[in-house]
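Accompanying notes for the structure given below.
Missing here is one protein chain; the remaining ones are kept as they sit in the complex.
Naming follows writing order (A, B, C and D), and every chain is counted from residue 1.
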Amino acid sequence: MNAPLTLAHYMTVAGLLFLIGVFGALTRRNIIGILMSIELMFNAANINLAAFDRFLHPEGVTGQALALFVMTVAAAEIVVGLALLLAIYRGTDTVYAEDFNLLRG
Amino acid sequence: MNNLRLLLPETVLATLALVIAFADLVVPAKRARVLYHLAWLSAAGVLAWIAFTMGDASTHGVGTLWSVDPFSQFFKLTTLLTCVLCLLLGLDYAELPENQAGTFSALMLLSTAGLMYLVSATDLLLIFVALELVSISSFILAGFERGNPKSNEGSMKYFLFGAFSSAVMVFGISLYFGATGTTHLAASAAAPGPMLILGLVLILLGFGFKASLAPMHFWVPDAYEGAPTPVTTFLSVAPKLATFAALARVFGAIFPLQAYDLTLLFSIMAALTMTIGNFTAMFQTDVKRLLAYSSIAQAGYLLIGLAVGTPLGREGVMLYSFVYVAMNVGAFAVVQAVGSAKGSYDLSAFDGLCKRRLGLSLSLMFCLLSLAGIPPLAGFMGKLYIFSAAVQTGQWWLAVVGVLNSVVSVYYYFAIAHRMFFKEPSDDAAIPVGAYIYGGVAVAVVGVLLFGVNPEPLIAGVRASTQILP
Amino acid sequence: MNMLSLVTFAPLAGALIILCIPKEKEKAIQAVAFLFAGISLIASLAMLPGFSRGTHEMQFVERFAWIPSFGVQYFMGVDGLSYPLVLLTTFMSVIALVGSLGIEKRVKEYFFWFLVLEVGMLGVFCALDLILFYVFWELTLVPMYFLIGVWGGPRKEFAAIKFFLYTLTGSVFMLLAILALYFASTGPAHTFDMLELAKMTGGWDRHFQILVFLGLYFGMAIKVPAFPFHTWLPLAHVEAPTAISVILAAVLLKMGVYGLLRISYSLAPLGFQWFLPALIVIAVINIVYGALCAMAQTDMKKMVAYSSVNHMGYCLLGIAGMTTAGFTGAVFQMLTHGIITGALFLLVGVIYDRAHTRDISAFGGLAVKLPVYAALMSLTCFASLGLPGLAGFIGEFLCFLGAFQAWKLAATISVLGIIATAAFFLRMMQKVFLGKFNEKWADLPDMTARELISIVPLAALTVLFGVYPKWPLDLMNVTLTHMLGK
Amino acid sequence: MLDQIVFYSLSVLVLLSALGVVLQRNAVHSSLFLGLSLAGVAGLFASLGADFLFGAQIMVYVSGIAVLVMFVVMLLGRASDLHLRQVNDRWMAALLVCAVASVGLLKIARLSSATVATVAARPGTHDIGRLFLGQWLVPFELISLVLLAALLGAVFFTRTENAS
Partner (left out) sequence: MIEHAYLIPLIPLAASALMHFGAKEDPHSPAPWIGVVAMAICLGMSLSILSAVASGSVAVPYEHNWPWFSFAASIGGKSFIYDMPVGVLIDGPAAVLLVVVTLVSLMVQIYSIAYMHDDTRYMRYFGFVSFFTASMLGLVVSSNLLVGFMSWELMGLASYLLIGFWFEKDGPTEAQKKAFMTTKLGDSGLYVALLFLFAKVGSFQLTQIHHFYDKGYMPAAAAAAIAIGLLFGAMGKSAQFPLFIWLPDAMEGPTPGSALIHAATMVAAGIFLVSRTYFCFLAAPQVMHAAAWIGCATAFLAAAMALVSYDIKRVLAFSTVSQLGFMMCALGVGGYTAGLFHLTTHAFFKALLFLGAGSVIHSVHTNDLRLMGGLSKKMIVSFFTILAAIAAISGIPFTSGYYSKDMILANIWHSGDRPLFFIMLFTALMTAFYMSRLFILAFWGEARDHEKHHHAHESPFLMTGPLVLLAFLALTSGFMLDRHGLVYKLLPKPTISVMPGEVAREHAPPATLVSATMPAEGGEHAAAPSEAKAEEHAPAHEAAAEHGEHHEGHLPHALHLALPFLVLGSIGFAFFLYKGPDYAAAESLKATFAPVFTVLDRRWYLDDAFDLLVVFCDKVAALAFWIDANVVDRVFVDGWGLLMRIVSEISNLIDALFVDRTVDGFGGLSLDLGVGLRGLVKDGQVQEYLMYVAIAFSLAATLILTR
C-alpha cells in the first residue's frame, strides 16, 4: 500500500477494466448492456492514455488529446448504436442479442 | 503548413458530401434522384482529378499525419471507382427510400472520403478517426433498407462488431502510444518491445475487422446479406481495399513484418481467411451471402501478398485490388439485377438465366471465373502475381493453401454457373435490367477481359505506383 | 505470315462470329464452325511443306513481349514433338464437328464452346512460354465443363464439375511449379521461356528439380490420366456427348503426355529421372489395371474410356524408358490413340444413337444386320488392341521397345496388358456383333453418310499409319533424338 | 500516501461498479453503475493531473452518455426483463478468454515500472487547444464529420414516418 504508485498500477486497473468490458460485451444479453460494456473498454483505453501521458511522456499532451478524440468517437458510436437499437426495437420488440438470428449460416 | 494541400481531393469530396447532405433539406423529394447524380458526378470528378494529376510529383509529399504518394493515389482511385460504380448501381435499386437520396449519397461520399484519408494516413490518430468515419457511415448504409428486418439486423451486428473492434483498437493505440510516446507511425520511434507488439496486434484487429480477415470476418455475411445490394457491393470492395492499403503501409512499409516477427501471424490469418471463406461459401444458398464469403476468401488471397512482405507481394496486392474492383462489382451488379427482378437472392433465382439474359449470364460467368482465377481473365493475373510472390519468398505452404483454395472456390462459383446454364427457368417472369446496371456490368466485364488478355498497362501502372513515402 | 497464330486463333474468330449469329440460324452457325475449324485445319496442313524434318529447332516461331514487366511472352512455335499434335488437333476437331451435327439443343452455345475449346487445345501445343501454356491449358477447362454439363448424359452435371475440379486441382500445382521455375531462372531477368529455362537446368539442384517435377507431374498426371488420378476419366467420357468424348480422348489426354515431355522432362530433368521408377510402376498399373477395369465393364463407352487409361499407360511406359524409341513411341501412340479411340467413341455413339443403350449384353449378332458398322468397329477394335498392320501397333511397340531397355521386368508385365486388352475387345465384339441375332434390333439401320464421313477418314488413317508410319515418324525423329541426345 | 489512498479507492470504485455494469440483472442499475464507474475514471484522470480530461469525462460521459443510456434503458425496458437472466450461457468461455488475455495484459503492466516523472512545466489545456488547431487539425475536422455522420444516422434511424 505504501509502495509508490507506478505506471503498472494504472495499467493494471486499465487492463482489468478492459477485460471486464470484454466480458460484458461477450456475455450481456441486452444490447444496451453490450454497448455499456464497450464504453468501459473505451474508458480503459483512456486510463491508459492518461497514465502514459503522465508517467512516460509528461512533456506533451498527446495522450490527453488522444483521449478526447476517443471520448468523442465513443459518444458518436453510442449515439448511432442507440438510434439503431430504437429502430430495431420498433420492429422486433426485443433488445436481446440472441433474438437477432435471421441472418445466419 | 502541414502540407494540407496534399489532401485537397479528399477534402473537396468531404465538402461535397456536406453540400449534398444539406441539399437534401431543400431538394424536393420527387427530385431527390438528382442528388445521386450529383454524388456520382462528384466522385467521378475527384476520380478524374486524381487520375490526371497522379503522375505529377508535386501532388506527392509528406504531411504531418499523412503521406500522399503514388501508392495512396492508386488506392484512392480504386476507392473512388468503386464509389462511382456503386452509386450508379444505386440508381437502379428500387428498394432504397426515394426521399433519403441525400442521406444515402452523402454517407457514401463520406465513407469514401474517410477511406481516402485512411490510405494516406501515417498517424494512428488519423487512421482511427478515418476508420470511424467509414464505420459509422457504413453502419447506417448497411441498415438503409428500413423496412427489411434483415437489413436492420445486419446493421446491428455490424455495428456491435465494429464498436467492439474500435474499442480494442483504441486500447491497442493506447499501448502504442505508451511504447513510443507518439501516435505517429515511424519505425524509428519504436523499439520492438512487448507493449509495442501487443499494441500492433490489437491495432491489427481493428484493421482486420474492416478488411474482413478471419477471425474478424463473422459480421461480413450477415451485414452483406442484409444491406442494400449497392451498399453490399461497396462494402465488399472499397473499405476492404483501402484497409489493405493501410495495412500495406503500416505493416509493410513502416513496420516490416519480418522485423516484428509477424509474418507467421499474417500467414496464418491469410490461410484461415481463405479457407473459412471458401469452405463456408460452398453451403450458401443466398447469392449475396455466397459472394460475401467469396469476398472473405478474396481478402485471404490479398493478405498473402502482404504476408510475404516483398515488393512483389505489394504489387500483387495492388494489381489484385484493381482487378477485384472490376470482377466483384460486375458480379454484384448482375446479382442485384436478378435479385431485384425476382425478389429473392436465392440461388434458384438464377435458374436458366442464360435462356433469358445470355449477356448477363455470360458477364456474371466471366466475373465469377475471374474471381476463381481462371485464365485468361484478369483475376488470374492477380492470383498469378500474389502466388508468385509467395513462391518467390519460399512460402510454399501458403501458396499451396492458396491454390487449393482457388480450386475449392470454383465449386461454389460454378454452383451459380450451374444454375444459369444447366437449369431450366422456373417461371416466365421478365428480368428487367436498368441502364445503369448495364453500364456497370459492361465496365466490369471489359475490365475483366481486357486486363486478363492484356494486363501490361495495368501492371505498368501498378509498378509506377508502388512508392510509399514514410 | 503468322501461321501458328492463324491456326490457333481462327476458331476463336469463328466463336466470336457465332456469338453474333441469332440462335435460330443453326445452319449458319454450323457452317461458320466448319469454316473456321476448316481454316485451322488447312492452315496447319499448309505448314507441312514448310516444316523441316531435319532440324530440332522450333519452327514457325512467333515471339513478342506480352507482359514484359513479368517476363511473359507471346511465344509460339512447333517442332517435331508438337507439330504432329497440332495436326491431330485440327483434324480431330473437324471430325468431331461432323460428329456434332446431330446436336439439336442450344446449337449456338455448343459450337461457341467447341471452338473456344479448340483454341485452348491448339494453344497448348504451340505455346513455348510457360504462362502462355498455362493460359491455354486452363482455357480448355471451361468449354469442356459446359460441353459435358449441358449436352451430356444423365449424370452430366456431376461429371462436369468433377472433371473441372479434378483437373484444376492438378493444374494449380503445375502453376506453382511454373512460378518456381520462373524464380529459379537466371540471366538478366526471370523468364517463362521454356527454351531458355531448359538451358538453365544444369544450375538447379536436384532437390529443387524434384519438387518442381512433382508439381508439374501432378498437373500432367491428372490430364493423362495416370493412376491413381484417372477416375475422373470414365465418368467424364461416359457422360460427355459423343463428339466431346472424341475430343477428350483424342486431344485432351494428349496434353498431359505432351506436358510431361515438353515441360517436365525438359525443365526438371533430374526430378524426372528421380521419378522414373515410380513412373514405370504407374505405367504398368495403368496398362494392366486399366485393361482389367475395362474388362469388367458392360457399358461400351466406359469400356473404351478405361481402354484409354490402358493406352495412355503405353505412353507413360515409353516415356519412362527414357530412350528415343520410347519417346517416339509415346508421341506416335498419342497420334494413333487419338485417331483410333476417337473413332471408337464415334462408333459407340452411332450405336447409342440408334439403340439408346450401350450395354454390351443388350446386343448380339449385329454383324448380320449392320455389316458396315461391324466391319468398321472390328477394324477399330483390332487397331486399338494393337494388331500389327494397323496404327495402334507401331506406337505401342515402340513404347515397349523404348521401355524394355531400361525396365525389362516392367515391360514384360505390361505385355500382359496387351492380352487383357485383346480380351475385352474380343468379348465386346463377340457379344455385340457375333452369335445369335437379337431380334429386338431387327430394324436398326446401318450407318448414315454423315457417320461414314466422320469415321471412314479415321479408319483410313488407321490403316495408313499402320502400314506406312514413315510420315508421322519422320516429322518427329530428329526432335526426339535431340531431346534425349543432350 | 494520500495519492495511494485516492488511487486505490478510485480503482476499487471503478472496477466494482464496472462489475456492477456487466453483472447487474436490472438494466437500470447497470446504467447507474456505468455512471459511477465513469465518474471513477474521471477521478483517476484527475489523479493523473489531466484536468481537462477530468472535465470532459464528467461532461461527456457521466452527464452525457450515461444519462442517455439510462433514458434508452427506461424507454425500452420492461418489468419482465428483471426476471430474466441478463448473462448468456457463454459466460464460462468468456471468463476463460479473459483469463488468458489477462496473462498478456498483466505481463506488459508488470514490465512498466515507471514512476511519476517530474518535469519543469506540465503542459496545460491551452497546449491541447494548440494541438487540435495545429498539428491535429485534420483529425479534428474529421471528427466533426464523424459526428455529422452519426447525426445523419440518428436522424435516419429514429424518423418514425419512414418505418414501414
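Definition applied: a residue touches a chain if its C-beta (ideal position, glycine included) is under 8 Å from a C-beta of that chain, and two chains touch if they have at least 3 such contacts.
Just so we're clear, the structure is a prediction, and the values are computed from it rather than from any experiment.
Judged over the whole assembly, touch between the missing chain and the shown ones holds for A, B, C, D.
Across C:Leu16, C:Leu101 or C:Leu292, the residue that sits in touch with the chain not pictured is C:Leu292. Listed residues C:Met3, C:Ile67 or C:Leu401: the one in touch with the omitted chain is C:Leu401. Note that of B:Thr78, B:Ser137, B:Ser151 or B:Thr275, the residue touching the chain absent from this view is B:Thr275. Residue B:Leu202 is the one among B:Leu202, B:Leu257, B:Val323 or B:Leu353 that touches the chain missing from this view. Considering the complete assembly, chain D touches the hidden chain via residues 88, 90, 93-94, 97-98, 100-101, 103-104, 107-108. The missing chain lies against chain A, touching residues 22, 25-27, 34, 97-98, 100-105. Contact between chain C and the absent chain runs through residues 162, 165-166, 169, 227-232, 289, 292-297, 323-325, 327-328, 332, 365, 367-368, 382, 387-389, 393, 397-398, 400-402, 404-405, 408, 411-412, 415-416, 418-420, 422-424, 426-427, 430, 433-437, 468-470, 473-474, 476-478, 480-481, 484-485.
One rule holds in what follows: only the chains that are shown with their structure count from here on.
Taking the mean of each chain's C-alpha atoms, the chain whose centre lies closest to the overall C-alpha mean is B.
Inter-chain centre distance (chain B to chain C, centres taken as mean C-alpha positions): 43 Å.
Centres computed as Cα averages put chain B at a distance of 32 Å from chain D. In chain B, the residues that touch at least two other chains are 125, 129, 132, 136, 139-140, 143, 146, 175, 178.
Under the contact definition stated at the top, the residues of chain D that touch 2 or more other chains are 105, 108, 111-112, 136, 139, 143, 146, 149-150, 153, 156-157, 163. On the side of chain A, the complex with chain D involves touching residues 1-13, 15-24, 26-30, 32-33, 35-37, 39-40, 43, 46-47, 50-51, 53-56, 58-62, 64-65, 67-69, 71-80, 82-87, 89-91, 95, 97-98. In the complex of the two chains, the chain B residues touching chain A come out as 125, 128-129, 132, 136, 139-140, 143, 146, 149-150, 152-157, 159-160, 163-164, 166-168, 170-171, 173-175, 177-178, 181-183, 221-222, 225-226, 283-284, 289. Across the complex, chain A meets chain B through its residues 11, 14, 18, 21, 25, 31, 34-35, 38, 41-42, 44-46, 48-49, 51-52, 56-57, 60, 62-63, 66, 69-70, 73-74, 76-77, 80-81, 84-85, 87-88, 91-92, 97, 100, 102-105.
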